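A selection of the complex's chains, in situ.
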């Protein structure tokens, strides 16, 4: 089975659904990640300021390391403006092209109630890209593909009532190692935050040691 | 300064705001806890079933231990039906009487979006009791008192956008010990969940090691 | 597989999910219906006024006919006040007892956004009864049972974004016949309304001839 | 009386408010339709693929036939991007110019809760165009006009609580014929869906055979 993760910034994929990715790959699946923004405005280490171009290069190398640890087989970059991601027809079309290219059965994106602008915008872009990837139009975007399931993941704002928990207890070390590749970011803070939240979700929601919580959107016809 | 915590069940006060209580007391403050329900339907250890009356007694003894660890100076019991807490005029009046008795400057209750019925009902009862405690009516409920601030705490459902973080890093051990007094409950699970969530809130929201997150409601006139 | 339908009034079960019931039974399943209210305030045929007691008896006989057509194997009556259904601890406990008795894997109730008071109240009572049926308390309510899935069905107010469609094309005649057993009610109107809505749902949402639309609530742990 | 219908795509005007248009014209009124998008991405019949330009031409010819059947006296095209309609100052200005041109007393647009991007965007554009058409500015957009009433119509997502029903029982054949002019679209499916929903609205909401349901927005000063 193919999964496709849309990540607003370099590291959101690991923080939000690194456990699910690692488990999916460990179980033999195919995983691809699409990074929405260029990452050129990420916080840099004080005293070691980098140009936006350098920051972008540093973060892409860190992402390479993280995705390698998670076992991700493919990645793509939309290189949209970091911190100012915006729903545009062009952004939706490019996301739809990614869906047609990677042909996922499940798509991951930040959940709809996250308050960070780039996270919300990613969700809205992906939400609109999914049906358009399946329309018999836009031949320039590749071969039609319909993905039936969208899972919203947690980064900054928790989900009030998740409807899916993924047990990542066996993959928590891998997830943590992936997050810790992001040296240019507040990696230790994000690692602590992610593991804390996953511990809460595991204990309170799923009855396991570590879990990621999701808001799943799936329309079924039976 | 006085604080008053309304706790739906025996253990919610420790899970939700045990750190804030411990810190408040350590800083010289007065803390009281009002337990809304009788606790007679709490899960019992399989194979060691207790009658509702025994369960109630066991949980009240556990609460005694937990509150002692937190340093709580006073407690009261409303003994309302566990699992079926309901807004009634009588419940609101009794909560108002508690406010008049303990004269708090800050009240703690489960936040308004928690999906558990008893948690939501506690919030609604307390929300309506606060103005009624300050009305020049109901002399049978005690001397008038106006509490200007209500803080919603997290138990089961996280707050999407907290507006108050309390740094409990120095009191995390005390909080944990309090939770662990609830032997009849799933104490280890709740302890892990609470510490995980507090770690997330500390790292992601407050820039400290452990924090409790709150939704504060306070109307100010300047 | 067992399903359990909570119906606010005699006929809501047929209008809202008569197709799903008929299909479920046709596929070999077990279906039970619990009627929440007594039905004593149902509109009576002008010129043929009946006492509330007579109305109740008439409607229960009509329900017998309808359930027989749908193939329902069991029914129960909570006999709560028609037109004034209210969340009470007692109502929740009685609904929980029904869940423990019928041991369903899927529960049907009117969806949460329906504007009719009795429909909304049914949903809230059932929503709270589900976890309580699984608590290790209330031995007087029967043996513990956990039902993992709740499906909200449409009667008066449509669902804005359904997440489940059930193809009832093969069972539309059965559903219609069941609705038409309610001679004391505006049976022809409800039949036309239900078939019209199911036609809309089939064509626009499910790509089939007739479908019922649902708002499914299910928390999964994988 | 003049009415003006804003239709996201060729056929939404017939599906959503074809009955109201036909009745309005039959009663001697003037009706104009503004098509928001170019229609170039409409699904084409498999095996008979057309270029976007051909699709656009085909759909405009189909619209001509449909509007003729409904009796619409005027039409305009904004030719905005199909599938990617977006609120922009330019789109709002062009919609305002249409209002000034056609001087309607009632405007129809897809209702605000429709989940389709183009439907929602149409509503938001029209909602903002109405006051701007009445501002004493933008002389290049034509003579000032204030339209006091906006009616949201149903296409894909039903309205939960409509506040206006229009009895279209006498015009259902005309509406159906109009929908069926859209040969390049899934005309039979949309026809069945629309008539099913109108049957539901007629029976359950309006006490007539067929009705269209609307969410009316009108501010009155008396």
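Labels for the chains are A, B, C and D, by order of writing; each one numbers its residues from 1.
FYI, a residue touches a chain if its C-beta (ideal position, glycine included) is under 8 Å from a C-beta of that chain, and two chains touch if they have at least 3 such contacts.
Keep in mind it's a predicted model, so treat the numbers as computed, not measured.
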With 4 copies placed here, how many are in the full complex? 6
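Definition applied: only the chains that are shown with their structure count from here on.
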Specify, for the interface formed by the sequence copies chain A and chain B, whether it is same or different in terms of residue numbers shared by both sides, with half as the dividing line. same
The angle in degrees, nearest 5, through which chain A must rotate for its Cα atoms to match chain D is 120
Taking each chain's mean CA coordinate, chain B and chain D are separated, in whole Å, by 53
At which residue positions does chain C touch at least two other chains? 207
When you draw the chains as points and link the ones that touch, which shape shows up: line, ring, star, complete, or other? other
Which chains touch, pair by pair? A-B, A-C, A-D, B-C, C-D
Enumerate the contact residues on chain B facing chain C in the complex. 40-44, 46, 49, 52, 81, 83-84, 86, 117
Per the touch rule, the chain A residues reaching chain D in their complex are 87-89, 92-93, 128, 132, 135-138
As the complex stands, chain C meets chain A at residues 162-167, 205-208, 211, 216-222
